[in-house]
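Here is chain A:
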Amino acid sequence: MSSVSVFGLCAAAAVGLGLYGLITNPQSLRKILAFNLLGSGVFLLFGIVGRRGAAAGVGNDPVPQALVITGVVVAFSATAMAIALLLRLFHTSGSTTLGSRAPTSSRSDAPGG
Partner candidate 1 sequence: MNLARDIMTIACVSTGAFFFLAGTVGLLRFPDTLTRLHALTKADNLGLGFVVLGLLPQAEGLRDGLKLISIWMFALLAGATVSQLIARAVRRSGAR
Partner candidate 2 sequence: MMATPSALATTTADLLLVLLIVVPVAGVLLAFALGDRYVRRVAFTVIPVGLAISGGVLLALPQNDGHLVYLLGAWPPPLGVALRADGLSAVMLAATAIVVCAVAIFAAADFRLAAGYGRAPFAFWILLLAVWAALNTIFVGGDLFTLYVALELLTFAAVPLVSLEGRAETLQAALRYLLFALVGSVLYLMGTALLYGLYGTLDIVLLSHRVSAEPGALIAAALMTTGLLAKTALFPLHLWLPPAHAGAPAAASAILSGLVVKGSFFILLRVWFNVLPGVPGFAAAQFLAALGAGAIVVGSIVALRQQRLKLLVAYSTMAQIGYLFLLFPLALDASGRLETGQALAGGLIQAISHAAAKAAMFLAVGSIYAGLGHDRITGIRGAARALPLSVMTFGLAGFALMGIQPSGASLAKELLLQETARTGQWWWAGVLQVGGMFTAAYVVLVLAHALSPSDQPVALVAKPPRGSGLAALALALCSLLLGLLPWEPYLPITYTVESKLFGDEALVKFLVTVFGGAALAILLSPWPHPLAFSAAGKTIMQLIAPLRRTCIGLGSLVETGDGVLRQWSTASISLLLVALLLAALMFAAN
């Protein structure tokens, strides 16, 4: 088994685990963690693609590497923003879940203009 296959399977498994965690974990923070896991699996996928494209004395195709660096930055910003939202939500309402209390069924006149 080459390192590409080993880490390729690892990446696929990370994606699967991330998806599972996103669906089943009730706390938002755990969902954010799962999203990061999912993201790192996808980045590894780029790494494998790049590793297969090693040529011209470069051990890993630099284009996917650059894409991953950009992607990591974006994923980090997303995490930071999600955490800020979550903390603010906790501060405002004391809840940290994405409870799907349907806004349709609330008969109260919630303000929102």
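How these were chosen: all candidates are chains of the complex that A comes from, given by their letters.
Brief remarks follow.
To be clear about the criterion, contacts are C-beta pairs under 8 Å (C-beta built on N, C-alpha and C of every residue); 3 or more make two chains touch, one makes a residue touch a chain; residues count from 1.
Please read all numbers here as calculations on a predicted model, not as lab measurements.
Among the candidates 1 or 2, the one that touches chain A within this complex is 2. Partner candidate 2 is touched in their complex by these residues of chain A: 15, 19, 22-24, 28, 31-32, 35, 38-39, 42, 45-46, 48-49, 52-53, 63-64, 67, 70-71, 74, 77-78, 81-82, 85-86, 88-89, 92-93, 95, 98-100, 102-105, 107, 109-113.
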